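Not every chain is included here, but those present sit where they belong.
The chains carry the letters A and B, assigned in the order they are written, with residues numbered from 1 in each.
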Amino acid sequence: MSTEPPLLSALDLTGTFAFGLNGALTAVRVARLDVVGVVSLGMITALGGGVIRDVLIGAVPPATFVDWRYFALAAGGALLAFVGSRRLDRLDTPITVMDAVGLSTFAVIGANKALAYGLGIGPALLLGVVTGVGGGTMRDILVLQIPSVLRSDLYAIPALVAAGITVAAVKAGLYALPSALVAVAACFVIRMLGVRYNLNAPGPLGRRPEDGPSGPDPTVRR
Amino acid sequence: MSTEPPLLSALDLTGTFAFGLNGALTAVRVARLDVVGVVSLGMITALGGGVIRDVLIGAVPPATFVDWRYFALAAGGALLAFVGSRRLDRLDTPITVMDAVGLSTFAVIGANKALAYGLGIGPALLLGVVTGVGGGTMRDILVLQIPSVLRSDLYAIPALVAAGITVAAVKAGLYALPSALVAVAACFVIRMLGVRYNLNAPGPLGRRPEDGPSGPDPTVRR
């Protein structure tokens, strides 16, 4: 990820820390875990999306395994959550904001990297979204929650918007810091509007699905 | 997958569409999902098995990320399930038939590709089965169902038969359209007999396992 402009790298590192912190906090809330579990789940949340992307495009070992700063920030965020999980409950708003920064930056960097490895538009959009949501999805599975990205909240859709702007900019030969920041900002704004007004993506038409084994749990946020 | 005979590619694309449709329908039945969730799970069902196989043999980016038709058919099937899930409930039989076509073709193509990448007989059999059942297994995990392939129905075993015939044909230097179709047909017939007569693979000997946290749910079919 070192080929991105420095500002974008800084946002990427911020997001990694936020995902590590937020992922570990979510894990603590829904399951009885020890220190190994909390730190593992925080690191998986922070690094998982990029690792899936890098495995799928053949960029192994994954970028976050090579640049120690990602590893350190993910672990640091997760350890902070382990030590101070009770007190951090009061910091919901800044954590949500930092998490949205991470989602936005991950989607932009992920889509750009997929294109750089020769993938087409569809897979690049997919991998942009996967970079943003893959880590949280792995965390949810590991603590036996249906991944929240699959059933509620505007979370994948803003990431898709960011990936779409990125792909359009790259294809037009315009990808650089300004266009990347536009993509980040678009995703960030949609995500924060979704949080503020509690917006959801639409459900299946003409159907009220029976409740599955685990319906939405209002106490769990991403 | 473009090196396979055209008829086999056509069956492969049919199966991809059927898996996308069927995977999304199953997802809608067991969990409360939004459009992101339904389409994601349909695409994962359709493409997941081949992606796992390609990652394990080092054929990245995966074939289905390079050929846009797989992507489009998987997404199309999943979107159709999202829009018309209620009406599609009446089309169980054609969907089950198309799903069996997909299972059979995926197992044959998967085993052949594993051999082409230099793997031995055991891993080629395994990857044939994984190509057929991997996507549905990922879908089941994401909606918190014990993968149905692990506990009931003749689903993995017909795929293993197809992979076995394929491996035998390749090793005898006879792999071509006729032998591939024999393998597809064998898997298809066993699978449909299993559906018709409700056959299951045998359970552990001399043991009635205590019910786990989620016993078999008779409302969920693959």
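Descriptive notes on the structure:
Simple rule for what comes next: contacts are C-beta pairs under 8 Å (C-beta built on N, C-alpha and C of every residue); 3 or more make two chains touch, one makes a residue touch a chain.
Note that the structure is predicted; figures quoted are calculated from it, not measured.
Displayed in place are 2 chains, all sharing one sequence; the entire complex defined by the structure file totals 3 copies.
Here is the rule we use: only the chains that are shown with their structure count from here on.
Rotation angle relating chain A to chain B: 120°, from a CA superposition, given to the nearest 5. Centre-to-centre separation between chain A and chain B, using Cα means, comes to 29 Å. Of all residues in chain B, only 28-38, 40-41, 51, 55, 58, 60-62, 65-66, 68, 71-72, 82-86, 141-145, 214, 219 touch chain A in the complex they form.
Across the interface of their complex, chain B is touched by residues 55-58, 117-120, 122-123, 137, 141, 144-147, 149-152, 155-157, 200-207, 209-216 of chain A.
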